[in-house]
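The next block holds one structure in the form of C-alpha cells; read it before the comments.
Here is chain A:
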Amino acid sequence: MRIVVKPEVCMGCQICEIWCLVAHSMSKDILNAFLLEKPRAKPRIVVERNPSEYLILQCRNCEEPKCMFACISGAIYKDNGVLKYNEEKCVSCLSCVMACPYGAVKFEDGKIVRCDLCNLDPVCVKVCPNKALEVVS
Partner candidate 1 sequence: MRGFEKVHDACGLFGVIDRSGSRFDSDMVVTAMKNMKVRGNGLGGGFAAYGIYPDFKDYYALHVMLETSEVRKDVESFLEKNFDVVNAEEIPTNLEANVFRPPVFWRYFVMPKNDEGDDYVVSKVMEINTKIDGAYVISSGKNMGVFKGVGFPEDIAEFFLLHEYRGYMWIGHSRFPTNTPGWWGGAHPFNILDWSVVHNGEISSYGTNKRYLEMRGYFCTLLTDTEVMAYAVDLLMRKQGLPIEIVAKILAPPMWDQIDRMDEKSKKIYTALRITYAPLLINGPWTIIVARHGEMFGITDRIRLRPITSGEKGDLFFVSSEEAAIRAACGELDRVYTPMGGEPVVGRLYKFEKAERRSQRGEVFA
Partner candidate 2 sequence: MKFLLKKDEMFSFMLPEFLVERRGDRCIKCRVCERQCGFGVHSYDEMSNTMRADEMKCVGCQRCAVMCPTKALIIRPHPSDYRPNANWTREKIQDLKKQAESGGVILTGSGCDKPYRIYWDHIVLNAAQVTNPAIDPLREPMELRTFLGRKHDKLEFAFDGGEIELVTELYPNVQIETPILFSAMSYGAISYNAFKSLAMAASEYGTLFNTGEGGLPKELRKFGKNAVVQCASGRFGVDPEYLNVAAVVEIKIGQGAKPGIGGHLPGEKVTKPISVTRMIPEGTDALSPAPQHDIYSIEDLSTLIYALKEATNYEKPVSVKIAAVHNVAAIASGIARAGADIIAIDGIRGGTGAAPKIIRDNVGIPIELAIASVDERLRREGIRNKVSLIAAGGIRNSADVVKAIALGADAIYIGTPALIAMGCTLCQKCHTGICNWGICTQDPQLSKRLNPEIASKRLVNLLKAWSNEIKEMLGAMGINAIESLRGNREMLRGVGLQEWELEVLGIKGAGE
Partner candidate 3 sequence: MKFYDLFLDFSRKLDELIPRIRVQGDLAEIDAKDLTHKEINDLIRYAVFEHNCNKIRLLNVVGQRYIGTRIFSRNPRKISVEIFGYPGNDLGAFLAGHKIVVHGNAQDGVGNTMDDGEIIVHGRAGDVVAMSMRGGRIMIRDDVGYRTAIHMKEYKEKVPVLIVGGTSQDFLGEYMAGGRVILLGLYSAKHRGRYIGTGMHGGIIYVRGKLEPWQVGREVGILELSSEDFKFLEKHVGDFCKEFGFNADEILGDKFVKLLPVSKRPYGKVYVY
C-alpha cells in the first residue's frame, strides 16, 4: 500500500500534518500535543511550500525501498509489504536521507523522522477534509 496525494484537490491546508503530529504524540490529544508536550511530536508528513505552491508527500512505501537498501544498521526493514523503522537500531548515519528519492525521510533534532503508515490505517488519509489523500495498493 501507499499513500498518494491527488494534487488536483489537495488544498495545502496541512490538516494531515497536524493530525499526523497528534497521532505520533504521547497524549494523542491535539491540545496537549501542541501546547503541553515537550518536545513536541514530529509530523511524519513532508509539506513542501513555496510562495505559490505546495505539495504534500508521504513515504511512498516503495516496492524497492532505497532507504532500506542504504540502511547500514538494519533499522529500516519491511514486514509484510510495509516499511518499518526501528529507532533503537538506528545510528542516524543519514544513509536513508541520502538515498530516498522523494525526500520522504526527514532528519529533525538529531532524529530520523519517517512515516510509519499508522499501522496501515493512516491518520492523514482519514482526516483529509478534501479526500486528497488516498491509499493505493
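On how the list was made: all candidates are chains of the complex that A comes from, given by their letters.
As a convention for this text, a residue touches a chain if its C-beta (ideal position, glycine included) is under 8 Å from a C-beta of that chain, and two chains touch if they have at least 3 such contacts; residues count from 1.
This structure is a prediction, so every number in the text was calculated from the model and none was measured.
Asker: Contact as defined above, complex as supplied: which of the candidates 1, 2 or 3 touches chain A?
Answerer: Candidate in contact with chain A: 2, the rest do not touch it.
Asker: Give the list of chain A residues in touch with candidate 2 in this complex.
Answerer: Going through chain A, the ones touching candidate 2 are 8-15, 18-19, 30-31, 34-35, 129-132.
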